[in-house]
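Apart from one protein chain that is not included, each protein chain of the complex appears where it belongs.
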Amino acid sequence: MGVVQGDQMVLNIGPQHPSTHGVLRLEVMTDGEIVSEIKPHLGYLHRCFEKHSENVTYEQVIPFTDRCDYLASMNSNFGYVVAMEELMEIKVPDRVEYIRIIMGELNRVASHLLALGVYGLDIGAFTPFLYMLRDRERILDMFEYTCGARLLYNYMWVGGVSHDLPKDFEKICFGFLDYFEPQIDEYNNLLTYNKIFVERTADVGVIPADVAISYGVSGPNLRGSGVNWDVRKDESYSIYDRFEFDVPVGDGKFGTLGDCFDRYWVRMLEIKESVKIIRQALKDIPSGDVHQALPKKIRPPKGSVYRRTESPRGDLGYYIISDGSPVPSRVKMRSPAFTALSCLDEVSKGWMISDVIAILGSLDIVLGEIDR
Amino acid sequence: MTIEEIKITLTNKFSGSIIENEELSDKQIEVEGSKWLEIATFMRDDPNLSFDQLECITGVDTGEDATLQSRYNLHSMEYRHKVEVVINHDKKNPKVPSIEQVWRIGDWFERETYDMFGISYEGHRDLRRILCPDDWEGWPLRKDYEGQESYHGIVVPKIKEEDEWE
Amino acid sequence: MTVDFLVDWFATIGDFPILAFILAVIISGIPLFLLMALNAMVAVYAERKVSAFMMDRIGPMGQGPGLHAGKWGLLQTVADAIKLLVKEDTIPQKSDKLLFKMAPFIIFIGAFLGLAAVPFSSSLQVADFNVGVFYIIAVGSIGVIGIIMAGWSSNNKWSLYGAMRSAAQIISYEIPAGLSIIVPIMMAGTMNLQTMIQFQSGSIWGILPNWIIFNNPFTFLAFFIFFISAVAETNRTPFDIPEAESELVAGWMTEYSGFRWAVFFLSEYSNMLVVSGLAVAGFLGGWQSPIPGMFDSPGWGLFWFMGKVIFLIFVMMWFRWTFPRLRVDQLMHVCWKVFIPIAMFNIFGVGIWKLIIG
Partner (left out) sequence: MGVLENKFQDNVVVASLDKLLGWARSTSPWYFQFGLACCAIEMMASAASRHDLERIGMMPRSSPRQADVMIVAGTVTMKMALRVKKLYEQMADPKYVISMGSCATSGGPYWQHGYHVLKGVDLVVPVDVYVPGCPPRPEALIEGLIKLQEKIQTERPLTRDLV
């Protein structure tokens, strides 16, 4: 009998694949079901955000930031305007800050809902996905009521917001929160505590804290590894320091610290924290004019700024260089999903193909932001 | 540690390699490209600096004066202080040592900057284009970039330059 | 109406045994095929509706321009079937063409043959074997040959993965299923499905019908092991790893289009019917009425049998839209380390129970 030789097989996941969350291509070296190496190929959605930014004026960049992280457009806008205001040293009215925080946190809830739902879909549970999408739809309704768009808002402007909150928004929003909070328990019963779900995610794809930091992993993924780092608290921007909320950190609830379940669970807890923030903000939102501080002409002084904000996916940074003209000289977006994806190879070595899908899903990537 | 203390620490250790530049803001430090790998390793490993997180690498084309820049935003999870390191490159032959093995995320950030600006990071183990296809021509984010006319038989329609926005 | 009955009847007309046999098979085969097609259509429609209601949707409603799919989308699966029938039949250039074309029919044969032994009522059964249980288990495994053929010949890595997973899974889960179905065989002392069902007449413990599932704790356990293994054998969630949509695109069916793909669908749903039928006949009293002594004419028998089968199929759908999916090694773990020991233990338990209690 000859020697049985097992060659490695190259498996191509994507660009069209149900669970690559867009158009990502993974070149996976496998031995049977076991994965030995993953080479991610990006750029299938490279839409030249940075080139556009150098060719349009500062205010025209905002719609393009929408389209980068299309699941959390409000937060993308938020990061850009915060960076711009730091560069131009604008002080915005309190009402604007409150509105921005309400919108940002609502969008965080919406984004996490989609992330958790799609994660369930990756693991094979179809129904939680639709339940979460159903509730997300209500948040989109509120956005639509406020600024007229469902997905890409162009809502936050440098120095203000495009529209004031509509009539009765507070009432509608409180109504939504009252409806929504019990729903979280439903998701937990349906998906989180499902034995099969726990088996599939606990202990799988562990990212140790030092590896996560070295790879620049941020946001819920980093907190899932047990690092207490939240830009909202630690490098506070806007008026986040006025609100009381906890930073949920993974604790290896069912398995090892930093596994897929922790990342999932941190997101679930973050939804609750966001709800808390929204309630506080709605309660003491002051009245005022939201267009008061809008600059007539956006012509920042010469200089540069790098500012991070907390988007649902992690540290969303903008590096803006101004040369004194109305067109930015350079806008760089430091996207959290980009860094999160980069650790996929290291994390998934030795796991099975099904686990790679689970790990990829738990990183919650958005390709629009990775490829820009 | 404040930015001045960081600057002093670095100047004491690498006296010749920290360049004084009046144009930079007070958060930025310019260093000499050739020494960058040693400086980076020191910045990560020194117990007082402990920059364990590379936030971002930004490539910059400064325009007419024919220089490219790499800007590194560093952050320390332990001390929560941050600094920005600026390195100037010659536009004709932009190269700088790779810090891919110092901070693992440097791998992809350097590939991205290479893809967009053509800055070559020496010592990088896998320096390929990351966003554009492998057979793409030119460095898109340089100011003098001209788009391709066709790609694999797909013709890119010529767009008439509109008048300036009113 | 069995094949034997038809053969006997032809014998009264004239002496042509071979021709009579062929005629009898064809005559009883056609309704069986119609049943299979009808089952698939109804089950697909039901599955879409059930899943929709579980997900807070409404499912196919026949909305759209012109004459659409009728009221409540009742004609939806008819339209699907016609569309699939006339869709282009793509055969990949680098596939093994003969195997590629043959595979759907092998799977179809496996599903079709199993249906022949399902006892729909005391008189409605195509072939009343004296080894009916054994026969159904045996022909049920033909399908896996077709799956491997489909996966291998497609020359597609997803298909190959799907086929390999499917083969491993079906072969493994046949063991606990087979060991569990031994329990009713031991209880009834026969492999003949009709005799087995007749054994389950009357009542037990005063109130419960004398179904094997209620007979003793071991049979109760055996039913659940059999049913779960049956779900795994039909490749349905939470054991749908061969066609895991979020991992393997469409598993071993990835390269199939049009009619050949429809045959896979047809077979999947008729497999569900067969395994549910076997579970009902073996454990749930077959066509016996749940209230002993009432509603037990042959017509009611068909109703009870189909009612129980449809309930089990509904439970399978319920599983599918509720549970996530297991991983390959977890699947094997459940089979070899949990189910097979329990099934073995059951056999001993039932044997001792029979010896002691009777």
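Per-chain residue numbering starts at 1, and chain names A, B and C are given in the order in which the chains are listed.
Throughout what follows, contacts are C-beta pairs under 8 Å (C-beta built on N, C-alpha and C of every residue); 3 or more make two chains touch, one makes a residue touch a chain.
Keep in mind that this is a model prediction, so the values were computed, not measured.
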{"item": "Chains on display which the left-out chain touches in the complete complex", "value": "A, B, C"}
{"item": "Listed residues B:33, B:94, B:118 or B:140, member touching the removed chain", "value": "B:140"}
{"item": "Interface residues of chain A (partner: the chain not displayed)", "value": "15-18, 22-23, 43-48, 51-52, 55-56, 63-64, 67, 70-71, 114, 129-131, 133-134, 137, 140, 150-152, 367-368, 371"}
{"item": "For chain C, the residues touching the chain missing from this view", "value": "48, 52, 55-69, 73, 75-76, 78-83, 86-90, 245, 249-250, 253-258, 261"}
{"item": "In chain B, positions touching the absent partner", "value": "131-133, 136, 140, 145, 147-148, 151-152, 154-157, 159, 162"}
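Just so we're on the same page, only the chains that are shown with their structure count from here on.
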{"item": "Inter-centroid spacing, chain B versus chain A (mean Cα positions, whole Å)", "value": "25"}
{"item": "Centroid distance [mean C-alpha coordinates] between chain C and chain A, Å", "value": "44"}
{"item": "Interface hub residues of chain A, defined as touching at least two other chains", "value": "none"}
{"item": "Shared interface positions of chain C, touching two or more other chains", "value": "none"}
{"item": "Residues of chain A that touch chain C when the two form their complex", "value": "9, 11-12, 17-19, 33, 120-127, 130-131, 134, 190-191, 194, 196-197, 199-200, 352-355, 357"}
{"item": "Interfacial residue positions of chain A with respect to chain B in the complex", "value": "42-43, 46, 48, 50-51, 54, 57, 210-211, 213-216, 227, 229, 234, 303-304, 306, 308, 315, 317, 319, 321, 323, 329-330, 332, 334, 338-339, 342-343, 346, 371-372"}
{"item": "Of all residues in chain C, those that touch chain A in their complex", "value": "51, 54-57, 157, 161, 237-238, 240-241, 244-247, 249, 321-330"}
